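This report refers to the structure that appears directly beneath it.
Heads up, one of the protein chains got dropped from this complex, but the rest are sitting where they should.
Chain naming follows the written order as A, B and C, and within any one chain the residues start at number 1.
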Amino acid sequence: MNVRTPDPNPGWLSEEDLFEARGRLPMVYVEAVPVRLDPLGFVNEVGTLLQADADGNMIRTLVSGRVLYRETIRAALLRHMEKDLGPLAFPQLPISPVPFTVAEYFPSPSHTGFTDDRQHAVALAYIIPVTGECSPRQDALELTWMTPQEVMSSDVQLEFSGGRGALIRQALAFAGVGN
Amino acid sequence: MNVRTPDPNPGWLSEEDLFEARGRLPMVYVEAVPVRLDPLGFVNEVGTLLQADADGNMIRTLVSGRVLYRETIRAALLRHMEKDLGPLAFPQLPISPVPFTVAEYFPSPSHTGFTDDRQHAVALAYIIPVTGECSPRQDALELTWMTPQEVMSSDVQLEFSGGRGALIRQALAFAGVGN
Amino acid sequence: MNVRTPDPNPGWLSEEDLFEARGRLPMVYVEAVPVRLDPLGFVNEVGTLLQADADGNMIRTLVSGRVLYRETIRAALLRHMEKDLGPLAFPQLPISPVPFTVAEYFPSPSHTGFTDDRQHAVALAYIIPVTGECSPRQDALELTWMTPQEVMSSDVQLEFSGGRGALIRQALAFAGVGN
Partner (left out) sequence: MNVRTPDPNPGWLSEEDLFEARGRLPMVYVEAVPVRLDPLGFVNEVGTLLQADADGNMIRTLVSGRVLYRETIRAALLRHMEKDLGPLAFPQLPISPVPFTVAEYFPSPSHTGFTDDRQHAVALAYIIPVTGECSPRQDALELTWMTPQEVMSSDVQLEFSGGRGALIRQALAFAGVGN
């Protein structure tokens, strides 16, 4: 971040500068709950990603990532959906920029229940229907589709980290899934 | 409404009883703003219906209609979309039952700016993307697709009746179309 | 509903006519989740009403009631809040007519999880902060204030009827209470 000369990738920070920025500024994130809908728009299935964390523990997570400099929210959503679900998922991007919730992740202990050890992230969260074939990228070990009831069961809720179990429950509440 | 014996069509009122009910009870309506989206979810075009009113004046309107007894909101939306845009419109029904606004139509003069001489109607309003071919039914003379800028122009706004010009502006505001 | 002569109370149906209409038309309802907020807008407490049903069983419920003919949603909310919480509750009516959810109550078994044996009701649900003194009317045996955690506990959830436990969870999800 100490380069004042023109920069070929102005939207990209070096790893070191990003590390620094994460200790000083809230980061803008998007978070997506992939769903499959029935023809009337009811949620049939919710997609979650199972991956190993830094310590090798398996954790369940959602499609999530940073919004880059000069990138729109919709473009960031599309980029992260493609990264995590592959190029043939055919996500339906939201009509409105209004998220179903805003999740504020803080280094723990958190004010809000959402935690992220690396940073303070403000995540705009959307439900994203997909209609195509999903094939997770390599480092996500598994993409799992579950019914709303399964994803809200205590067993599955315990596998989420950082408060994302609550985020899923908020998504399903917004979708009118009463449990 | 004076029939106490079993009734073959319990969800249907006779014309006379419906006339009476409209003078005594608020009616539940759904209203849909059909849109075509670009791949990122931005509104490219808005669909409106041009039809003759009882006096033969041409008025511009939206997809709109009553929710029947024991009918869900989603089923009512689908039924009215099919009635007005044909069976091949392929509407994407909303993920959430939360409307972008609730339009309260009153016999004029109105408390809210929305008027309907026939009744007090509480209309849940949704933006509905369509991806297929639209062919309006006979009594709607014309289905017109316009850009957001065109539909918000003063000329077109004047063609709407009952406050539906404002409803369209609310829909586009929700979609983040800044005008 | 068979009176065609002018009527002193056009917004009121006779008991018999209301009974008939409830078997033929969806009714418009408002439903309110009363809350007390801390100075930053976080939910401190949720108010619920404990009352006896027709069979003498104690059930937990919310502020709820019909929208009358020619009555706005806001006026109906204010009227039902005053009826159930008294004239000194000082409710803060919502800025927007957009509800946090729309609960569709059907005679059981239900399409949506919300049930009401008497009717098909479409309820627009709002969170309503109160700042004053609440004194429930006589036929509500008890107004209880609970923390979000208490109201979401399994014991309390079991006391709700008609799906209103899920409605409260949707309200708290909208308020960002992660549980």
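By definition in this document, contacts are C-beta pairs under 8 Å (C-beta built on N, C-alpha and C of every residue); 3 or more make two chains touch, one makes a residue touch a chain.
Please read all numbers here as calculations on a predicted model, not as lab measurements.
Undergrad: Identify the residue among A:Ala52, A:Val98 or A:Leu158 that touches the chain left out of the display.
TA: A:Val98
Undergrad: Touching the hidden chain in the full complex, which residues of subunit C are there? Just list them.
TA: Touch with the absent chain occurs at residues 35, 37, 39-43, 72, 74-75, 78, 92-98, 100, 127, 129, 174-176.
Undergrad: For subunit B, which positions touch the chain that isn't shown here?
TA: Residues 101-102, 112-114, 163, 166-167, 169-170, 173-174, 176, 178-179 of subunit B touch the chain absent from view.
Undergrad: Tell me, which residues in subunit A touch the chain that this view leaves out?
TA: Against the missing chain, subunit A presents residues 1-2, 10-13, 17, 20-21, 23-28, 67-73, 96-102, 104, 106-107, 111-112, 120, 122, 124.
The rule is short, and it goes like this: only the chains that are shown with their structure count from here on.
Undergrad: Suppose chain centres are the mean of their C-alpha atoms. Which chain sits farthest from subunit B?
TA: When every chain centre is compared against subunit B, the largest gap points to A.
Undergrad: Looking at subunit A with subunit B, do both copies bring the same residues to the contact (over half shared) or different ones?
TA: Here the answer is same, because the shared fraction of interface numbers exceeds one half.
Undergrad: Specify the angle of rotation obtained when superposing subunit B on subunit C by their C-alpha atoms, rounded to a multiple of 5 degrees.
TA: Between subunit B and subunit C the superposing rotation measures out at 180 degrees.
Undergrad: Which whole number of Å gives the spacing of the CA centres of subunit A and subunit C?
TA: 34
Undergrad: Based only on mean CA positions, could you tell me how far subunit B sits from subunit C in angstrom?
TA: 27
Undergrad: Averaged over CA atoms, how far is the centre of subunit A from the centre of subunit B? Could you give it in whole Å?
TA: Comparing mean C-alpha positions, subunit B is 34 Å from subunit A.
Undergrad: Indicate the residues of subunit A shared as contacts by at least two other chains.
TA: Correct list: 174, 176.
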